[in-house]
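Note that one protein chain is taken out, while the other chains of the complex remain in position.
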Amino acid sequence: MAALLVMLTLDSLAVIRPGGANVPLYTVINQHIDYRFDPKRGHDMPVIGEPDPLFGKPLNAAAAAVLIDKGKMVIQSRACMDCHTIFGNGAYYAPDLTKAWLDPAWETWQAITGAATREDAMVTFLMDPVKYRTWTRTMPNLGITQSEAEATVGYLKWIAAVDTNGFPPNFGHMQSTP
Amino acid sequence: MSGLSLLETGLLLGLYVALGGSYGLVYAIAHLKGASILHGMSFILYALHGLVAIAIIVGTPLQVGWKGLVVVSSAAFLAIPPITWRFLRVTHETEAQG
Partner (left out) sequence: MYRSQHLALKYLTAAIALFGVMTLAGLMAAYYYINPDFLFGLLHFNITKILHIDTLVIWLLMGFIGAIYWFLPEEFGRELVGIWAAEILFYVFCAAVAVVAVVFIVVQYGSSDETALWFINQGRKYVEAPRWAAIGVVVVMLVFAFNVLGTAYATRRITGITAVLMIDLVPLILLYLDAFPAITNMSEDQFWWWWLVHLWVEATWEVLIGCIMAWTVMQLLGTSRRIVETWLYIEVALVLGTGILGLGHHYFWIGTPNYWLTIGGFFSALEPLPLLRMVIHAIYDAGTHHMKTTNRPAFYWMMAEAFGNFLGGGVWGFMITLPQVNLYAHGTQWTVSHGHFAFWGAYACGVLSVIYLVVQKVRGLGHVNGALWKWSFAALNIGLIGMVGALLVSGFAQAFVERAIGGSTHEAFIAGQENRWFVEGMVTRLIFGLLFAAGYVALVWNLVTVGRRVPVLTAASEVK
């Protein structure tokens, strides 16, 4: 069993490295990300589209890596996954963030924050989540700076492009009948 | 999967293992006590486990491979208690004689 696990691990690591079959390069944040049903797979799949740089500024591979690194450090230093989940792992007090980049709720925050773009609304929210609260269960202020917020948003955009075998299910599609 | 079939499937899967375990539990107690009513109860529990297995196969949207696994597991649930009990008796009796 252990030997088989080692073999499958080596194969899996190749698939999940950035640029591997299921995980995009960090520079995917320069592009539009959509999520559409794939009949061959039987579930929604990330679709990488035309150029759509984050904050209007395209980043080369090195700069994108720096941004994504910082985003992960924010997520760890603020223990985000002890309230939220990513890929369904973490804590269950706050929403799953796997497809947060694609969530329609950001339209509301764009309106509340007066932000021009989704990413600007996300940054404004992260820097003062108490001010822009919309629910009784409020995200606390974690002292996130502007650059940290931008890095976190970049991280969330990259995460949304990972092929998660259709998790979370039916994202964005409400079912009419139970 | 629809919401209702999700809950039904989850519950049936849990009940499947719980009934399999209950059969094993009552089987063991029956062999301890030697009471025929308990032997009867263990058969009934396994029969219920079998019915739940059929419900899973017929009534849930699980893929065919997983339904096959349910059938094979049911055989394992049937076999494990007698095999385990026999092995327990043999190892303890050999010890007592030795």
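For clarity, chains are labelled A and B in written order, and residue numbers in each chain start from 1.
Please note the rule applied: a contact is a pair of C-beta atoms (placed from the backbone, for glycine too) under 8 Å apart; a residue touches a chain by one contact, two chains touch by 3 or more.
Model, not experiment: these values are computed from the prediction.
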Displayed chains contacted by the hidden chain, counting the whole assembly: A, B
Listed residues A:Ile33, A:Ile86 or A:Leu126, member touching the removed chain: A:Ile86
Hidden partner chain, touching residue among A:Ile29, A:Leu59 or A:Ile75: A:Ile75
Touch list for chain A against the chain that is not drawn: 1-2, 4-5, 8-9, 11-13, 15-18, 21-23, 65, 68-70, 72-83, 85-93, 95-96, 99-100, 103-105, 135-138, 140, 142-143, 148, 151, 159, 162-175, 178
Touching residues on chain B - with respect to the absent chain: 1-4, 6-7, 9-11, 13-14, 16-18, 20-21, 24-25, 27-29, 32-33, 61-63, 65-66, 69, 73, 76-77, 80-81, 84-85, 88, 91-92, 95
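Everything below uses one rule, namely that only the chains that are shown with their structure count from here on.
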Distance between chain centroids, defined by C-alpha means - chain A, chain B (Å): 43
